[in-house]
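All protein chains of the complex are present and in place, except for one that has been dropped.
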Amino acid sequence: MLESYLRKRLENKKILTMTHMVMGYPSFEVSAELVDTMVAAGVDLMELQIPFSEPIADGPVILNANQRALATGATVAKCMDFAGRMADTHKIPFLLMSYSNILFQQGFGPFTRAMAVKNLAGAIVPDLPPEEGADYLREMGAHQLAPIFIFSPTTPGDRMTYLDSVARGFVYCVARRGVTGTDTEFSRSMDTYLARCRRHTRLPLAVGFGVTAKKDVDFLVDRADIAVIGTQTIRLMETKGMGAVGDFLTALT
Amino acid sequence: MLESYLRKRLENKKILTMTHMVMGYPSFEVSAELVDTMVAAGVDLMELQIPFSEPIADGPVILNANQRALATGATVAKCMDFAGRMADTHKIPFLLMSYSNILFQQGFGPFTRAMAVKNLAGAIVPDLPPEEGADYLREMGAHQLAPIFIFSPTTPGDRMTYLDSVARGFVYCVARRGVTGTDTEFSRSMDTYLARCRRHTRLPLAVGFGVTAKKDVDFLVDRADIAVIGTQTIRLMETKGMGAVGDFLTALT
Amino acid sequence: MNDNAYYGRYGGAFIPEILRATIKDLERIFDAARSDDTFWPEFSGLMSSYSCRPTPLTFAGNLTGHFSGARIYIKREDLNHTGAHKINNVMGQGLLTRRMGKNRVIAETGAGQHGVATATMAAKFGLDCTIYMSKTDVLRQRPNVFWMERLGARVIPVTSGSRTLKDAINEAMRDWSAHMDTTHYVLGTACGPHPFPAMVTYFQSIIGEEVRTQILKSENQLPSRIYACVGGGSNAMGIFSAFLADDSVELVGVEAGGKGLETGQHAARLCADGARAGVAQGYKTYFLQDADGQMKKTHSIAAGLDYVGVSPILSHLHDTRRVRFTAATDDDVIAAMELAMQKEGIIPALESAHAFALAFKEAPALSGDEIIVINQSGRGDKDIFTIADAFDDPKWKSFIIDHAAQYHA
Partner (left out) sequence: MNDNAYYGRYGGAFIPEILRATIKDLERIFDAARSDDTFWPEFSGLMSSYSCRPTPLTFAGNLTGHFSGARIYIKREDLNHTGAHKINNVMGQGLLTRRMGKNRVIAETGAGQHGVATATMAAKFGLDCTIYMSKTDVLRQRPNVFWMERLGARVIPVTSGSRTLKDAINEAMRDWSAHMDTTHYVLGTACGPHPFPAMVTYFQSIIGEEVRTQILKSENQLPSRIYACVGGGSNAMGIFSAFLADDSVELVGVEAGGKGLETGQHAARLCADGARAGVAQGYKTYFLQDADGQMKKTHSIAAGLDYVGVSPILSHLHDTRRVRFTAATDDDVIAAMELAMQKEGIIPALESAHAFALAFKEAPALSGDEIIVINQSGRGDKDIFTIADAFDDPKWKSFIIDHAAQYHA
């Protein structure tokens, strides 16, 4: 169970880190190397994104990674294989991240069965709210997979409670309006927001925002359980190479 | 009196010729030379056109001559001087040809007075029908000048009679629809048309159409009194020079 | 010609004899149509099913607020089919052409609006169509030329004279002199020999009649002022004619001030020095001419106002002071256009923007109880090449350069 893994891990660490990557970008070989690097740097769990042609919740950096991965031949089948290999090779839990249509075209049943077979822990599907996801929830439940849902600053309290009731593993709190990859100001209002999130869920809280330094991660200690590092690692890999990614992550954890 | 001059002349000649030119095109010097050439070739009377910027009854050749004359500085005053000099130097009658506005801007009184002083015989103003020309007719009459009017194939009989009543000197019959410079077919219908013109006026008949050879002039013998040569001499002068104009006219008469 | 051919000292029919019978015929057909009770309903029915008459009278709330003077209304002739008031006159003359049994129409055009309207009417009525357009205007109004050709018309670029609207009129007259048996000349404005000024005004009067009904309905009060641009004068006569008898309604005609009246590069015949009564193109009116009576060169950023003469009816209304004439410069016009776009989301034609410019200048001095109406004679889409250049738009330039490069390849 994802949640219990996280709780256990939190007994020894004040805050966990989750990283993100787009599978097949720039190639599956580099993707594998990246996972090795990240795991070696001590990250606690990972989001593996199956690229989609219409990633509406992603900003320019991840959007570009999606497109490049597709252009160089990433398919859903290759991504599932890749994710399975990673889960087999590494000890940390892996989540899939993608958009509704990827799951819908495979069928929720087959998709979740494959996830289970490949030992994946759960999934984040930003354009699949629970209201549209009855089949998804049922199948995820049947295979004991964690459907991760998202809290946002615009989510009212009663809806947080509802989301909490269907979520498993943890809750992903987006720290601000907008898509992935924009910077966030650390502010009082963030404090208030995270306190509100905490009040509305029994699950661990992951927070995604522009983490670029250890002090950003430190800020989250006591306020959340998991710091999510998304766009920044892709940027580093693109501009300074794999080594820089490892150094960056090592310094964070 | 223009009419009596023409009648007298017709006693010795089966048909008269009238030529046309645009004063100041391509220059007043060449215009003077052209008049000399034409008179020497035996033409019986001449139309001298005062160039106007909007010559709506003229086709491309004469239109161009109007524009060029204006562009190189022809003014109404210069044209009047020129016409006066020609009338003083040569024995044949000279008519002015122009458009309403040229007369209107000078004033019909001053304009006709100047014509009389310069011994000009009459005027052709294609855009001044008698209905619009009460002042013009009065002043032309006062100075014993011949206002020339036009019959066209579309002019009904009763209007021919009316035009005849105000016309002096001769009647100008346009041989076909259209502006100056287009060719006309010699045909039965022309016969009928000219006979109709003849029936409706007591004045000599001038006929303008694309005369290019002696046989064209011969065609008009007995059908009309004056053959008008307009565009063709301008064309000849432009393409083959002054000498060709003289040869052409000499061959016609 | 008969008395009703004159407006004070202006008007008449100064035409070559060859055209006289045709013009008389047209006069007869027009008079018969006008006194036939079924004709106007036929005409206005056609305009409401083929174009979108009545066109709206739009209250310009933002502009009114911006100037905090008179309440500003805009008559939306831009919404007509083909994009300007020109279609009113053209469809009317189309009906007359049918009554005359002719199978061909010709027209002059400056802005191209009248050419597009005529080509459109010719397609709808199944007539052959030839359009005369000065070479200068062919260049500055190329999109309209393209559409005329696609609509099946022949467009003949006129290279004689000063290469503006007047030269296109001369050429059309020449064509007409040769082909009047089969051909009707659809003159595009309230100029030319009788009966054209009366006839064009008659068809365009549909604008003013609608405005009268509309403003009385929405405000229960007549406007204090009505602004219209003046090229040949057809949209102005169209909107003014319904208010001539109302002394309380000031009528303002806006001419093309070009680069400024003092530069001589303009087309202001009634509000500037340098124009005098004269005779050309078949009628008597104020013309911009030199002492000899030769027509002067005119200039306007708006092709449709770049004309040396003006409706004889307006010349008369000028002399009697029933209409006040004034001018807007090219620069005024671009500024007015920009404001109209950004405040109200409307894109006036460059011609129409002259009326806007004056209204904007004068609106602040009027009180909030007063109403002004601006005649938006057409839409500005056709002017994109001119306007893009006026705004010196770098993206447009590089677009055109890239597009041209494709053609070279």
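All chains are identified by letter, namely A, B and C, in their written order; residue positions are counted from 1 within each chain.
By our rule, a residue touches a chain if its C-beta (ideal position, glycine included) is under 8 Å from a C-beta of that chain, and two chains touch if they have at least 3 such contacts.
All values reported here derive from a predicted model rather than from experimental measurement.
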Handout entry: Touch partners, limited to displayed chains, of the chain removed from view
Key = A, C
Problem - Touch criterion as defined above, residue of A:V76, A:M115 or A:M237 at the omitted chain - result: A:V76
Handout entry: Sole residue of A:G59, A:G84 or A:G141 that reaches the chain not shown, by the stated touch rule
Key = A:G59
Completion exercise
Absent-chain interface residues of chain A come out as 52-57, 59-60, 63-64, 67, 70, 75-76, 99-102, 104-106, 126-129, 131-132, 149-156, 159, 163, 174, 177-179, 182
Completion exercise
Where chain C meets the left-out chain, the residues are 48-52, 55-59, 62, 76, 79-81, 83, 119-124, 126, 139, 142-143, 145-147, 149-152, 338, 341-347, 381, 384-385, 387-388, 391, 393, 395-397, 399-405, 407-408
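Following the convention adopted for this analysis, only the chains that are shown with their structure count from here on.
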Exercise for the section: Once you've mapped the touching chain pairs, tell me: line, ring, star, complete or other? Expected result: other
Problem - Whole-Å separation of chain centres (CA-atom averages), chain A against chain C - result: 65
Completion exercise
Chain centres from averaged Cα atoms put chain B and chain C apart, in whole Å, by 37
